[in-house]
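Heads up, one of the protein chains got dropped from this complex, but the rest are sitting where they should.
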Amino acid sequence: MRTRAEAGRQRWAILGFAVAILVLSFVVLKSAYYQLVLTQVLLWAVLSLAWNLLSGYSGYFSFGHAVFWGLGAYTVALGMLYLDLTPWISVPFAALVGAVAGAIIGYPTFRLRGHYFALAMLAYPLATLYVFQWLGYQELALPMKREAPLLYMQFEDPRAYVVLALGLVVAALLISLKVENSRFGMALLAIKQNEPAAEAAGINTWRWKMLALMLSGAIASIAGGLYGVVLLVITPETVFGMLVSAQALILALFGGVGSLWGPVIGAMLLVPLAEGLNAELGDVLPGIQGVVYGIAIIMIILWAPEGVYWRVLDRFSRRAPAPNTPETAVAGIAVNVAPLPRAPAPLGGSLLVLRDVGISFGGLRALDGIDLAIPEGGLYGIIGPNGAGKTTLFNVINGFLAPDRGAINFSGEPITGLRPSQICRRGVGRTFQVVRAFPRMTVLENVIVGAFVGAPDDATARQMALAALDRVGLSAQSSAVAGGLTTRELRLMELARALVPHPRLMLLDETLAGLAHDDLDGILTVIRQLRADGITVVIIEHTMQAMVKLVDHFTVLDHGRLIASGKPDDVVRDPSVIEAYLGKKWVDRVAVSAK
Amino acid sequence: MPFSANDFLQALAAGILVGGAYALMCIGLGIIFGAMRVINFAQGDFLMLGMYAAFYLTTGFGVLAFLGPYGGPIVAAFLAGPIVFAIGWVLHRFIVARVTGAGVAQIAGAGAYGQILVTLGISLILQNGGLIVFGSTPVGIRTPLSRQSWEIGDVLLNQARVVSFFFAVALAGGMYLFLSHTRLGKGLRAAADNPQAAIYMGIDVDRAHRIAWSIGVGITAVAGGLIATFQTFQPYVGFDFVIVMYAGVVLGGLGSNFGAFWGGLLIGVVQQMSTLILPYQLQNTAIFVVFLLIIFLRPQGMFGRLSERT
Partner (left out) sequence: MNRKLTRRSVTAGLALGALVSPGWGIGLARAQTKTVKIAMIAPLSGPWARQGQLLRMGSDMAVDDINSQGGIKALGGAKIEIIYADAGDSTEKAKNAAQRLLSDHPDLVGGSGAWLSSFTLAVTEVTERAQLPWLTLSYSDAITNRGFKFVFQTSPTADWQAAETLPTAIKLAEAATGKRPKTIGIIQDNTASPVSFGKQLREGGGLDKVGLKPVVDQIFTPPLSDATPLVDKVRSAKPDFLMLLTSAMPDCKLVLEKLDEFKLSKGKVPLVGNGAPFGSPELLKTIGPELLEGLLFSVANWPMKGQEEFIERFKKRTGEPFLTQDGLCGYGDVAILKEALELAGAADKLKVAEAIRTMNLTTGPAAQSFPGPIKFDDKGRRQDVPMIFAQWQKGVPVTVFPTELALAKPFWPSV
């Protein structure tokens, strides 16, 4: 997240850019052809900025942005042909069309992950292409309005189009800047780096993704509308074709994905290059433009996978924020370290209740008939051999999986089937078996993500985050980039993030795994402190030794069922537990030695 | 729109026949995806290379002219396989391997998309390079098979398509045996399921991927060569087939070669039989609809496995 000062600097940079383009257009470039190319550069930059807003920031790569571009162009064309609608109205209206399209597309498609999302997005513009051909809109030519050209955005002077396109670029840049500096951007970044973690930390990932797609679609469509006005002739292949989607992607990737200026850089470098190549060599080497684009992508992916912008930035500066930022200064100021008040126990005394919970994967019954009642306060261990279903149990409690039978109540209220972010909001915190950090964000930024749940504004979120870091003893590392931390530090950071919204229940999934002996004590102290602060802690482990010393109560899982429950000493001697862990032979041996 | 039983059978036959070629293509794509988890945008362009390889072997340079117009094209189609295998090998060694495989951690900016994008780049180069090298005029292999048919009752079965179908199925069967019974094949599957474990077991994952990639594009190229016996093509014909291939693989289930075969076949049938009830223009739209429905309702397709867990 940028500071105020940085954001201000960027705004000046945008202004400077606008002035430079105007100078270029009005003073330097002489021929109408160059003005046309400049207009196209700017319009493609807007499409790429729109793409970047969704895909660059959230990591959900769209291979089908042409669908928005084309819908925008057709809105303007059909509006003018059938309703005599002036582009001054229909171009802005195209933004609405794009947003609605984004909503319609996003609703089903965001349920998909990874490859499936990419493939589905690929299909939309192509399907739409066929539909428009079928509808009979093979070639639409915007009529020339000789009587009132200005009313219909038909200018004699090509520079007028440069100005309009520039306006769109500036608007898109400002919007991107605003998103980057807000909770919106942070949420998208968290989603990009680690969506499950973001969800568990309370970010409603679905909502933010939808918003991003709708905004992205709106911007792409309005640019497509203006493109239609400039080109004057629209065919389905021209505006819905694969090359449009590819271009949106390539420009952003080349210039610097996920950055503010990347798409603009990409557009300013690649579009004139392609046009120039086409002009000079097009008839001698037909298709040279495609070859160059292809080589550009491959080179970028191999040598500067994040694009020109980040490569250049990496070369000239460090990526982590400077040590003397206000954050650390604030950390020195008195911060709330007092233990949190105990929340009153609900009627019946159980904070978390599971009744006959079960879930299957394929033919495998991963959890079966789980009955669990965890009272408020105290440390509970869930233990079992590998594959017993421990993490699955957490995933079910936490909302990542929905059980196919049974019910889960938290603090007296049912939470079965709720999203993880909603469950987090109700006061359940979680850490993961494999640390799910946001590797490129600083420790502080990682933890702030957790603060969004409860904090009314960003400043409070920052404060809460710093307090949490202090609780786990990581204040000194608040500016370090998470990707470089040790395992111990990572686990503490995760704990801090889960702690920020003051949860009542903490689910710790194999927090002690992979830690050396010395590190263990540090973490155990923190966990014990949590209990002292009144937080109910449920911890999964599969090593007995560490747990025996730590917990008040044990529950043992094996093959998806609860096989024992009780005080640590009793459970350890339970024959069924020993059998589960060590096999029948050992049961007899223990029985022998116990005698 | 009412249609007769004969129309039905004819459309079904047409669908199955064209589906055979699609099935082979899909297997090629499926092998690559199954082994490497890479969405290969360039698959259609390797198909195109296969078509041109077969074309130049028979008609262009007349290398196989001595085999006559019946045998020549089929042999050429099969020879296209090793040729494109070699091209794929080189491409993988120098470009693709750098962004895929066990050794590559998440490339931050492009993430898991690095590999898709590299294949996009390769696709652009192959298509447009093909334009420069081959020219834009559509060409085709001349064989009398393409306009003769066998008759079963009132249903006509185009000979070129029937022949392609049988060879496609034969090759698919061969592939299946190869993958399930040979050491190499099993190694490929292990590398796909769990690259880390495979490394520990001494399997050279990079090499396994390279083999899978090259086989995958080679097989698709053979499918191309077979298609070339009854269809004309130009350098960007690949794109027309990409969506068919993906629809088929997704329908069959990403990660299952068996599924890829049936998926491709089924897509062919859907494509041709959709003309019985939909306007002919929406033939490919029908494929998209099926594609999207599968992705939404049953993303693992017919035979695939459930995707990643938390």
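Should a chain be cited, it is by its letter among A and B, assigned in written order, with residues numbered from 1 in that chain.
What we mean here is this: a contact is a pair of C-beta atoms (placed from the backbone, for glycine too) under 8 Å apart; a residue touches a chain by one contact, two chains touch by 3 or more.
Predicted model, so just to flag it, every value in this text is computed and none were measured.
J.: Which of A:92, A:108, A:143 or A:566 sits in contact with the chain that's absent?
T.: Considering all chains, including the one not shown, the answer is A:143.
J.: Which listed residue, A:19, A:89, A:233 or A:402, touches the chain dropped from view?
T.: A:233
J.: Tell me which residue among A:114, A:167, A:286 or A:385 touches the hidden chain in the full complex.
T.: Answer from the full complex: A:286 touches the omitted chain.
J.: I'm checking contacts with the chain that's been left out. Which of B:75, B:139, B:169 or B:199 qualifies?
T.: The single option touching the absent chain is B:139.
J.: Could I get the residues of chain B that touch the absent chain, sorted low to high?
T.: These residues touch the chain not displayed: 4, 6-7, 10-11, 13-14, 17-18, 131, 135-140, 142, 146-149, 156, 158, 161, 230-234, 236-237, 240, 271-272, 275-276, 279-284.
J.: In the whole complex, what residues of chain A lie against the chain that is missing from view?
T.: Contacting residues on chain A, toward the hidden partner: 31-34, 36-37, 40, 130, 133-134, 136, 138-139, 141, 143-144, 146, 156, 231-235, 237-238, 241, 243, 275, 278-279, 282-283, 285-288.
Rule of thumb we're sticking to: only the chains that are shown with their structure count from here on.
J.: Averaging only over C-alpha atoms, locate the centres of chain A and chain B and give their separation in whole Å.
T.: Whole-Å distance between the two chain centres: 34.
J.: Spell out the residues on chain A that touch chain B in their complex, using ranges where they run on.
T.: So the residues of chain A touching chain B come out as 59, 61, 108, 111-116, 118-120, 122-123, 126-127, 130-131, 133-134, 192, 196, 242, 246, 249, 253, 257-258, 285-291, 293-298, 301-302, 305-307, 310, 361-362, 391, 395, 400-401, 439-440.
J.: Using the touch rule from the top, collect the residues of chain B that touch chain A in their complex.
T.: 37, 39, 95, 98-99, 107-114, 116-118, 120-132, 136, 235, 239, 243, 246, 250, 254, 279, 281-282, 284-285, 288-289, 291-292, 295-296, 299, 306-308, 310
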